[in-house]
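Please read the structure below before turning to the comments.
Only a single protein chain was left out; the remaining protein chains are all shown in position.
Let's look at chain A:
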Amino acid sequence: MLKFEPNQLFFYLAIYTVIVIIFIWIENRRIRKSLLGKEHEMQRRMYEVTILKELGDRIGYSLNVQKIVDVITGSLRKLLDYSTVSYLILGDDGRVIFHCVLEEPVNNNFIEVVRKRMIEALQTLSGRGIKTEEIDESVSGTISDETNKSPIKSFFNVPVVINDQPMGLLNISSTKEGLYKEEEMTILFTIMNQASTAVSKLENLLNQEKGKLNSMVESMADGVIMVDTRNRLLVINPAAKQMLGITKSGASIFDVLDVLSSKMDLRTKIEESIKTDRLTVEEQLKIQNIILRVLISPVKDAINQPLGAVVLFHDITKEKAIEKMRDDFTSMMVHELRSPLTGIRSIANLLKEEKIKNEQKKYQEFIELIVSNSASMLDLVDDLLDVAKLEAGKFQIMRKPTNISDTIKVRVQSFSSLAAESSVQLETKIEGDLPVFELDENKISQVFNNLLSNAIKFTTKGRIVVSAFLLKKGGSLLKKTTSLGMIWPGIKDFSPEDNELVLAVTDTGIGIPEDQINKLFNKFTQLEQSALSEKKGTGLGLVITKGIIEAHGGRVGIFSQVGKGSTFYCLLPYEQK
């Protein structure tokens, strides 16, 4: 058994204690160091997160690289020790931006060297040459100090890459030596990289959306231009260019203002619209042969800040033409009704006088005039009502089984004396064994009245043939008419897609020039023509005929040859039973 002296025991104990203390101290230091390292790591992570959040908050959906880099450089101090932080960025407009933030008062030469190194690096990175005169240079932060002769002792560059395109460089420089190790560079690189990735994604997304919007605006029939708050032209679509007669590709707002200068003050209107935050409308603007309605609408961003204005040019030439036709039609209608009415009133006044009663012949003549004029006015009113019903879609037909052959015979009979007066031979050509059709017989009679009275009006000493026959699906109209022994001047052969009942009136009259044919079914031109014509009638007969046939699900057409005659035909589809 070992025996210790008390002194000896104390000595050993003391040594042991010291060893334990040393051990604890060492261990403590080790732990502390590791904790510090972890804390540092945490701080770095925190910083990364903070700066990325800050980037997100401050940049929003901006695609402005400079703004992003500004945010990063502004908060870098928390992470790194440096004398200057600088960036060199390739701008959208071909300019190059150099900005240097001084954290310590270095001299101008220091900045100059930073700039030179960055230009060289960016030229290598981007493969494009950068000329000094292209660079917009600015310095901020502490003022420079020419007495400080310290040169750059440590520095590093971080590239700014958006969508695989090098867009610029970030540079950190210091007068102290050996300041930047891999760790510092990695942090900044990571941050830059994450920001770049976010911007790249956003840019792709925006480009896609922009592409959709662009193709929509490009293909719009309305003219669209957009200007910013400084009156710069941002967008002009092809329709706007065409309407305004601008042919060059890089049009500016001045080209637009030039075209409009004598007609409207677009600039003032745009400013007014932005200022009052209201839609401004110019109802009618005439440029060459077109009439435009111009709408100016302010454009704001998500937080209600004005971005500019959109100007929309809507072509209203057709609407205006229709409006004018409608006005003309109304005044024509008033004329057509008013003239005979004035006459009737005057004649009736004359009839009131005593002495006219002694002139038997004149008395009779006046009465006749009143009768015939009031009858034709009534016809016109009836026709106008029919046209109004047709247009309002209130024209109704009542179908019942109709023997079309009988209908035609009755109509032809009623026109025989009128035809004889004009020395016109009136004939029928009705295919045998025609089935019974479901038609509105009264309305179909009205069609024959219209067609026959027209044919007689425009034929003297000739022949009028009223025909009715079936044209089977896929059959030839020309073959059919020929087989029935008819010649239709100006006929163009066709085959129907359904079985059709063909009703036609062919004359050997004056014929109709090709360019006049379409006007025959237009109420506006018809009423106008009738006022200028010696022939009696409202001119609306064909408009009504077309309406009646279309109400039956059919269609009308005209074949004509000037000097030879015309055929007015109706095609009525039927189902074979």
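Here is the rule we go by: a contact is a pair of C-beta atoms (placed from the backbone, for glycine too) under 8 Å apart; a residue touches a chain by one contact, two chains touch by 3 or more; residues count from 1.
In this text, contacts and distances are computed from a predicted model.
The chain not displayed here is annotated in its UniProt record as "Response regulatory domain-containing protein", chosen from "Response regulatory domain-containing protein", "Sulfate/molybdate ABC transporter ATP-binding protein", "NADH-quinone oxidoreductase subunit K" or "Phosphate transport system permease protein". Contact with the chain not shown here comes from a single listed residue; of A:50, A:373 or A:428, that residue is A:373. Screening A:45, A:181, A:338 or A:400 for touch with the missing chain picks out A:338.
Note that of A:347, A:381, A:418 or A:510, the residue touching the chain absent from this view is A:347. Interface residues of chain A with the unshown chain, by the touch rule above, are 328, 331-332, 334-335, 338-344, 346-347, 350, 353, 362, 365-366, 369-370, 373, 531-534.
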